[in-house]
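Questions regarding the structure given below will be posed in turn.
Only a single protein chain was left out; the remaining protein chains are all shown in position.
What follows is subunit A.
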(Lines give C-alpha, C1' and ligand atoms only; values in the text may rest on other atoms or scores of the structure.)
Protein backbone atom coordinates (compact mmCIF):
# COMPACT_ATOMS: atom_id res chain seq x y z
CA UNK A 1 0.00 0.00 0.00
CA UNK A 2 2.73 2.39 0.96
CA UNK A 3 4.58 1.51 -2.23
CA UNK A 4 1.58 2.51 -4.34
CA UNK A 5 1.28 5.87 -2.61
CA UNK A 6 4.97 6.56 -3.10
CA UNK A 7 4.72 5.67 -6.75
CA UNK A 8 1.88 8.11 -7.19
CA UNK A 9 3.89 10.88 -5.61
CA UNK A 10 6.80 10.08 -7.90
CA UNK A 11 4.43 10.12 -10.83
CA UNK A 12 3.02 13.47 -9.80
CA UNK A 13 6.45 15.01 -9.45
CA UNK A 14 7.34 13.71 -12.88
CA UNK A 15 4.11 15.12 -14.33
CA UNK A 16 4.89 18.46 -12.76
CA UNK A 17 8.38 18.34 -14.20
CA UNK A 18 6.97 17.66 -17.68
CA UNK A 19 4.58 20.58 -17.40
CA UNK A 20 7.30 22.97 -16.27
CA UNK A 21 9.65 21.76 -18.96
CA UNK A 22 7.03 22.10 -21.70
CA UNK A 23 6.10 25.59 -20.52
CA UNK A 24 9.76 26.53 -20.75
CA UNK A 25 9.98 25.11 -24.26
CA UNK A 26 6.93 27.13 -25.27
CA UNK A 27 8.38 30.32 -23.78
CA UNK A 28 11.80 29.77 -25.35
CA UNK A 29 10.14 29.28 -28.72
CA UNK A 30 7.71 32.17 -28.57
CA UNK A 31 9.70 34.81 -26.70
CA UNK A 32 12.03 35.79 -29.57
CA UNK A 33 9.07 36.28 -31.89
CA UNK A 34 7.07 38.30 -29.36
CA UNK A 35 10.12 40.40 -28.56
CA UNK A 36 10.61 41.21 -32.24
CA UNK A 37 6.89 41.94 -32.59
CA UNK A 38 7.01 44.36 -29.65
CA UNK A 39 10.05 46.19 -31.02
CA UNK A 40 8.49 46.44 -34.47
CA UNK A 41 5.52 48.31 -32.99
CA UNK A 42 7.61 50.42 -30.64
CA UNK A 43 8.87 53.93 -31.26
CA UNK A 44 12.43 53.52 -32.51
CA UNK A 45 13.93 56.24 -30.32
CA UNK A 46 12.37 54.63 -27.29
CA UNK A 47 13.63 51.20 -28.35
CA UNK A 48 17.23 52.35 -28.03
CA UNK A 49 16.66 52.78 -24.29
CA UNK A 50 16.41 49.00 -24.16
CA UNK A 51 14.51 46.77 -21.79
CA UNK A 52 11.66 45.92 -24.14
CA UNK A 53 10.12 42.51 -23.58
CA UNK A 54 6.93 41.32 -25.18
CA UNK A 55 4.76 44.45 -25.40
CA UNK A 56 5.51 47.83 -26.99
CA UNK A 57 6.15 50.74 -24.61
CA UNK A 58 5.35 53.54 -27.04
CA UNK A 59 3.09 52.13 -29.70
CA UNK A 60 3.64 53.36 -33.25
CA UNK A 61 3.05 52.19 -36.81
CA UNK A 62 5.86 54.34 -38.12
CA UNK A 63 8.32 51.48 -38.58
CA UNK A 64 5.86 49.71 -40.84
CA UNK A 65 4.99 52.89 -42.71
CA UNK A 66 8.71 53.36 -43.36
CA UNK A 67 9.40 49.89 -44.67
CA UNK A 68 6.38 49.93 -46.95
CA UNK A 69 8.08 52.85 -48.66
CA UNK A 70 11.12 50.74 -49.57
CA UNK A 71 11.10 49.99 -53.25
CA UNK A 72 13.21 46.85 -52.88
CA UNK A 73 10.88 45.44 -50.30
CA UNK A 74 7.74 46.00 -52.35
CA UNK A 75 9.34 44.38 -55.40
CA UNK A 76 10.63 41.58 -53.21
CA UNK A 77 7.21 40.99 -51.74
CA UNK A 78 5.63 40.84 -55.18
CA UNK A 79 8.27 38.44 -56.50
CA UNK A 80 8.07 36.21 -53.45
CA UNK A 81 4.29 35.95 -53.72
CA UNK A 82 4.48 35.19 -57.44
CA UNK A 83 7.16 32.55 -57.05
CA UNK A 84 5.38 30.96 -54.11
CA UNK A 85 2.04 30.70 -55.90
CA UNK A 86 3.42 29.72 -59.30
CA UNK A 87 6.13 27.47 -57.87
CA UNK A 88 3.69 25.60 -55.64
CA UNK A 89 1.16 25.09 -58.42
CA UNK A 90 3.81 23.87 -60.83
CA UNK A 91 5.53 21.74 -58.20
CA UNK A 92 2.37 19.97 -57.10
CA UNK A 93 1.22 19.39 -60.68
CA UNK A 94 4.61 18.03 -61.75
CA UNK A 95 5.15 15.80 -58.72
CA UNK A 96 1.65 14.32 -58.83
CA UNK A 97 1.79 13.55 -62.55
CA UNK A 98 5.18 11.93 -62.24
CA UNK A 99 4.08 10.01 -59.15
CA UNK A 100 0.98 8.72 -60.91
CA UNK A 101 2.87 7.37 -63.89
CA UNK A 102 5.40 5.69 -61.62
CA UNK A 103 2.62 4.08 -59.62
CA UNK A 104 1.08 2.38 -62.67
CA UNK A 105 2.32 -1.23 -62.67
CA UNK A 106 1.56 -1.66 -66.37
CA UNK A 107 3.46 1.44 -67.51
CA UNK A 108 6.37 0.59 -69.80
CA UNK A 109 8.63 3.36 -68.56
CA UNK A 110 8.02 2.70 -64.88
CA UNK A 111 11.14 0.62 -64.23
CA UNK A 112 13.85 2.76 -65.76
CA UNK A 113 12.21 6.03 -64.80
CA UNK A 114 12.04 4.95 -61.14
CA UNK A 115 15.72 4.09 -61.19
CA UNK A 116 16.59 7.36 -62.92
CA UNK A 117 14.77 9.32 -60.23
CA UNK A 118 15.85 7.25 -57.22
CA UNK A 119 19.55 7.47 -58.09
CA UNK A 120 19.54 11.24 -57.82
CA UNK A 121 18.85 10.95 -54.09
CA UNK A 122 22.36 9.61 -53.53
CA UNK A 123 24.51 12.16 -55.32
CA UNK A 124 24.40 15.74 -56.45
CA UNK A 125 26.53 17.61 -58.92
CA UNK A 126 27.39 20.19 -56.32
CA UNK A 127 27.31 23.93 -56.11
CA UNK A 128 29.69 24.91 -58.90
CA UNK A 129 28.54 22.54 -61.68
CA UNK A 130 24.99 23.61 -60.83
CA UNK A 131 25.99 27.23 -61.16
CA UNK A 132 27.71 26.60 -64.48
CA UNK A 133 24.64 24.77 -65.75
CA UNK A 134 22.45 27.78 -64.96
CA UNK A 135 24.95 29.89 -66.83
CA UNK A 136 24.80 27.68 -69.92
CA UNK A 137 21.03 27.63 -69.82
CA UNK A 138 20.97 31.41 -69.60
CA UNK A 139 18.92 31.33 -66.41
CA UNK A 140 21.16 33.68 -64.43
CA UNK A 141 19.50 37.02 -63.90
CA UNK A 142 16.04 35.76 -64.80
CA UNK A 143 12.93 35.11 -62.75
CA UNK A 144 12.67 31.57 -64.18
CA UNK A 145 15.72 30.56 -62.16
CA UNK A 146 13.38 30.42 -59.16
CA UNK A 147 10.89 28.14 -60.86
CA UNK A 148 12.54 25.80 -63.35
CA UNK A 149 15.48 24.26 -61.46
CA UNK A 150 13.26 23.73 -58.41
CA UNK A 151 10.35 22.29 -60.38
CA UNK A 152 10.44 18.81 -58.96
CA UNK A 153 11.59 17.15 -55.79
CA UNK A 154 12.24 13.44 -56.09
CA UNK A 155 11.34 13.01 -52.46
CA UNK A 156 7.87 14.51 -53.06
CA UNK A 157 7.34 12.26 -56.06
CA UNK A 158 8.02 9.17 -53.97
CA UNK A 159 5.84 10.34 -51.10
CA UNK A 160 2.87 10.90 -53.43
CA UNK A 161 3.54 7.64 -55.22
CA UNK A 162 3.46 5.64 -52.02
CA UNK A 163 0.17 7.32 -51.19
CA UNK A 164 -1.27 6.36 -54.58
CA UNK A 165 0.01 2.79 -54.08
CA UNK A 166 -2.15 2.69 -50.97
CA UNK A 167 -5.34 3.47 -52.91
CA UNK A 168 -7.40 0.52 -54.20
CA UNK A 169 -6.35 -0.22 -57.78
CA UNK A 170 -9.87 -1.46 -58.57
CA UNK A 171 -10.99 2.17 -58.78
CA UNK A 172 -8.70 2.72 -61.76
CA UNK A 173 -9.66 -0.54 -63.39
CA UNK A 174 -13.38 0.10 -63.24
CA UNK A 175 -12.86 3.60 -64.63
CA UNK A 176 -10.88 2.08 -67.46
CA UNK A 177 -13.73 -0.33 -68.26
CA UNK A 178 -16.06 2.66 -68.33
CA UNK A 179 -13.85 4.07 -71.08
CA UNK A 180 -11.83 6.64 -69.16
CA UNK A 181 -8.35 7.37 -70.52
CA UNK A 182 -5.25 7.66 -68.33
CA UNK A 183 -5.47 11.41 -68.08
CA UNK A 184 -9.12 11.30 -66.98
CA UNK A 185 -8.30 8.69 -64.36
CA UNK A 186 -5.51 10.87 -63.03
CA UNK A 187 -7.55 14.06 -63.07
CA UNK A 188 -10.92 12.74 -61.90
CA UNK A 189 -9.98 9.89 -59.58
CA UNK A 190 -6.38 10.06 -58.38
CA UNK A 191 -6.08 13.79 -57.74
CA UNK A 192 -9.23 14.15 -55.62
CA UNK A 193 -8.26 11.11 -53.55
CA UNK A 194 -4.73 12.43 -53.01
CA UNK A 195 -5.87 15.67 -51.45
CA UNK A 196 -4.34 15.08 -47.98
CA UNK A 197 -0.90 14.22 -49.30
CA UNK A 198 -1.04 17.00 -51.88
CA UNK A 199 -1.88 19.51 -49.15
CA UNK A 200 1.24 18.44 -47.27
CA UNK A 201 3.43 18.62 -50.33
CA UNK A 202 1.99 21.99 -51.29
CA UNK A 203 2.77 23.33 -47.84
CA UNK A 204 6.37 22.11 -48.02
CA UNK A 205 6.90 23.55 -51.48
CA UNK A 206 5.27 26.86 -50.58
CA UNK A 207 7.35 27.26 -47.43
CA UNK A 208 10.48 26.40 -49.40
CA UNK A 209 9.76 29.10 -51.96
CA UNK A 210 8.74 31.66 -49.39
CA UNK A 211 11.89 31.12 -47.35
CA UNK A 212 14.36 30.87 -50.17
CA UNK A 213 17.06 33.54 -50.36
CA UNK A 214 20.18 31.82 -51.59
CA UNK A 215 19.05 31.55 -55.20
CA UNK A 216 18.49 35.30 -55.26
CA UNK A 217 21.90 35.85 -53.72
CA UNK A 218 23.60 33.58 -56.24
CA UNK A 219 21.70 34.26 -59.45
CA UNK A 220 19.96 37.60 -59.11
CA UNK A 221 22.13 39.77 -56.89
CA UNK A 222 22.61 42.26 -59.73
CA UNK A 223 18.97 42.32 -60.76
CA UNK A 224 16.95 44.37 -58.29
CA UNK A 225 13.78 43.71 -60.28
CA UNK A 226 14.07 40.00 -59.40
CA UNK A 227 14.77 40.44 -55.71
CA UNK A 228 12.89 38.47 -53.06
CA UNK A 229 11.65 39.25 -49.59
CA UNK A 230 14.08 36.97 -47.75
CA UNK A 231 17.00 38.35 -49.72
CA UNK A 232 16.04 41.90 -48.79
CA UNK A 233 15.84 40.87 -45.15
CA UNK A 234 19.22 39.19 -45.43
CA UNK A 235 20.76 42.37 -46.83
CA UNK A 236 19.39 44.47 -43.97
CA UNK A 237 20.52 41.85 -41.49
CA UNK A 238 24.08 41.65 -42.80
CA UNK A 239 24.38 45.40 -43.28
CA UNK A 240 23.48 46.20 -39.69
CA UNK A 241 25.75 43.37 -38.62
CA UNK A 242 28.87 44.47 -40.43
CA UNK A 243 28.09 48.18 -40.46
CA UNK A 244 28.11 48.42 -44.23
CA UNK A 245 25.24 50.24 -45.87
CA UNK A 246 22.04 48.74 -47.14
CA UNK A 247 22.09 49.54 -50.84
CA UNK A 248 18.57 50.84 -51.44
CA UNK A 249 19.08 54.66 -51.34
CA UNK A 250 15.46 55.03 -50.36
CA UNK A 251 16.09 52.77 -47.41
CA UNK A 252 19.23 54.55 -46.31
CA UNK A 253 17.33 57.78 -45.96
CA UNK A 254 14.57 56.14 -44.00
CA UNK A 255 17.01 54.36 -41.75
CA UNK A 256 18.43 57.69 -40.71
CA UNK A 257 14.98 58.62 -39.44
CA UNK A 258 13.97 55.27 -37.94
CA UNK A 259 16.69 53.12 -36.42
CA UNK A 260 17.90 50.14 -38.47
CA UNK A 261 17.05 47.91 -35.54
CA UNK A 262 13.35 48.78 -35.74
CA UNK A 263 13.39 48.42 -39.52
CA UNK A 264 14.92 44.99 -39.24
CA UNK A 265 12.30 43.86 -36.76
CA UNK A 266 9.40 45.19 -38.82
CA UNK A 267 10.68 43.40 -41.93
CA UNK A 268 11.14 40.20 -39.93
CA UNK A 269 7.50 40.33 -38.90
CA UNK A 270 6.31 40.99 -42.45
CA UNK A 271 8.32 38.02 -43.66
CA UNK A 272 7.17 35.69 -40.90
CA UNK A 273 3.48 36.41 -40.39
CA UNK A 274 2.08 34.86 -43.61
CA UNK A 275 3.60 31.51 -42.69
CA UNK A 276 2.28 31.67 -39.16
CA UNK A 277 -1.19 32.24 -40.52
CA UNK A 278 -1.07 29.15 -42.69
CA UNK A 279 0.71 26.31 -40.95
CA UNK A 280 -1.50 25.61 -37.90
CA UNK A 281 -4.44 24.88 -40.20
CA UNK A 282 -2.45 22.37 -42.19
CA UNK A 283 -0.95 20.68 -39.15
CA UNK A 284 -3.06 17.53 -39.33
CA UNK A 285 -2.03 17.07 -42.95
CA UNK A 286 1.69 17.56 -42.59
CA UNK A 287 1.97 15.35 -39.54
CA UNK A 288 0.44 12.57 -41.62
CA UNK A 289 2.56 13.41 -44.63
CA UNK A 290 5.77 13.34 -42.62
CA UNK A 291 5.11 9.88 -41.27
CA UNK A 292 4.10 8.59 -44.68
CA UNK A 293 7.35 9.77 -46.24
CA UNK A 294 9.49 8.34 -43.51
CA UNK A 295 7.82 4.96 -43.35
CA UNK A 296 8.36 4.48 -47.05
CA UNK A 297 12.02 5.44 -46.98
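The rule we apply is simple: contacts are C-beta pairs under 8 Å (C-beta built on N, C-alpha and C of every residue); 3 or more make two chains touch, one makes a residue touch a chain; residues count from 1.
Quick note on the criterion: contacts and distances are computed from a predicted model.
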Name of the absent chain as recorded in UniProt (options "Glutamyl-tRNA(Gln) amidotransferase subunit A", "Sugar ABC transporter permease", "Nitrous oxide reductase maturation protein NosD" or "ABC-2 type transport system ATP-binding protein"): "Sugar ABC transporter permease"
Residue touching the undisplayed chain, where the options are A:144, A:195 or A:283: A:283
Sites on subunit A contacted by the missing partner chain, in the whole complex: 7, 10-11, 14-15, 18-19, 21-22, 25-26, 28-33, 35-36, 50-52, 94, 97-98, 100-102, 104, 106-109, 113, 116-117, 120, 122-133, 135, 137, 149, 151-152, 154, 181-183, 186, 207, 210-214, 218, 230, 233-234, 237, 241-242, 264-265, 268, 271-272, 275-276, 279-280, 283, 287, 290-291, 294, 297
